[in-house]
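Removed: one protein chain of the complex. Kept in place: all other protein chains.
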Amino acid sequence: MSGRLSFYRFSSPAAFYPLAGAIGKVSALIAVVLLAIGLYMSFFVAPTDYKQGEGYRIIFIHVPSAWMSMFIYLVMAFWAGIGLVFNTRLSSMMAQALAPTGAIMTFIALWTGAFWGKPMWGAWWVWDARLTSELILFFLYIGFIALQGSIDDTRRADRAGAVLLLVGVVNIPIIYFSVKWWNTLHQGATVSVTEGSSMSTIMLQAMLIMTFAFWAYSVAVAMYRVRSIILEREKDTRWVSELPEVRR
Amino acid sequence: MKARHKRLGFLLVGLVVLGAASWLVFNALGNNLSYFFSPTEVAENKVPADHVFRLGGLVQPGSVERGEQLTVHFDVTDNAHTVRVAYTGILPDLFKEGQGVIAQGRMGSDGVFVADEVLAKHDENYMSPEVADALEKGHQKGIENMAKENKPL
Partner (left out) sequence: MKGGVSEFFAMGGYALYVWGSFGATALLMIAEPLLVRQRRKAALQRISRLVRIKSEQQS
């Protein structure tokens, strides 16, 4: 009973606002520490690759950003679905707060992929299934942001955005399994749940630390952004006008 | 409470329909989404005739011939069939015998695939040169050991 109560307590924007600030602060701290460790490992601890030399070090940002681009989308779709079914305001705000970060992660994955593909494959870009589906993911993020921005009524904007997000979920397994289902220029998964990993342990550790760093970064940025969204949407309420940062 | 259940129902039905539709589409598309054809598909005449397509496989070790005027000849194999490729231009860094490669071009009448673009396809393995060396040596040693063990027989 009390668990249920506390869940509902934090589903109110007024109660979540300070909590988001606390989570954001802790996540930002974790992100900075992990980024420092991860970058040090990426450049000074992880050995040179036997085939790609130093050029493979792009993997330490390419793979984490690509994972986050898919993961953030799933989290957004989850919150959008909750918002659609239960009409909770906060979950729609969470989806909205995550979108720019997801778009940036997708962009980083595409950009670093191009800068990796050029020297190794011989092409900045190819239209194979993996690259194309990741590009579609980028357009889904942009489409969601544009759609939400173009509808003035926030409730309707949330609904339209949620439907777009849920339809776009189909794309996520396509991205993930594209290298398995079709012949692609992109190589298969280095780290997979079923087959373990095919890279040396120290490289894998560096990549995982960078992944957690990106994850903490995303949480921090989304939490700080959701605070702004809460303020924007609740600007006429009494609790907002009584906030210390507003009254001073 | 009721409206909420109704919305949840709509959502689930919608997702199921969407999933089924996309499954059907991708089933129908099948191999059309593949980026390249294998030498076996070339041998079985599954590739478009008189049309540009991509050929993918491994560069047959010992088959690379650098001729005059920058033209390179090599065999692309999938360990079942082999296609001879001719290419004029700069090869990517990772192009090597025994490595994956994707060539774009068309079949010549003489059975040689004339490529106008060659991309290297690498695998998902990453390790240090020392480890790669050790693996290679271990592999060699294993073969030698097997040969030794077989000798007395």
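By written order: A and B. Residues from 1 in each chain.
Basically, contacts are C-beta pairs under 8 Å (C-beta built on N, C-alpha and C of every residue); 3 or more make two chains touch, one makes a residue touch a chain.
Computed from a predicted model, the values in this text were never measured in an experiment.
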Interface partners of the hidden chain - shown chains only, full complex considered: A
Touching residue (missing chain; options A:S12, A:S192 or A:S228): A:S228
Residues of chain A (touch criterion as defined above) contacting the omitted chain: 43-44, 48, 53-55, 57-58, 61-62, 65, 100-101, 104, 107-108, 111-112, 115-116, 118-119, 217, 220-221, 224-225, 227-228, 231-232, 235-236, 240-241, 245-247
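As a convention for this text, only the chains that are shown with their structure count from here on.
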Complex contacts: residues of chain B adjacent to chain A: 4, 7-8, 11, 14-15, 18-19, 22, 26, 31, 33-38, 56, 91-95, 102, 117-133
Complex interface listing, chain A residues touching chain B: 47-52, 55-56, 59, 81, 84-87, 119-123, 126-129, 166-167, 169-170, 174, 181-185, 187-190, 198-200, 203
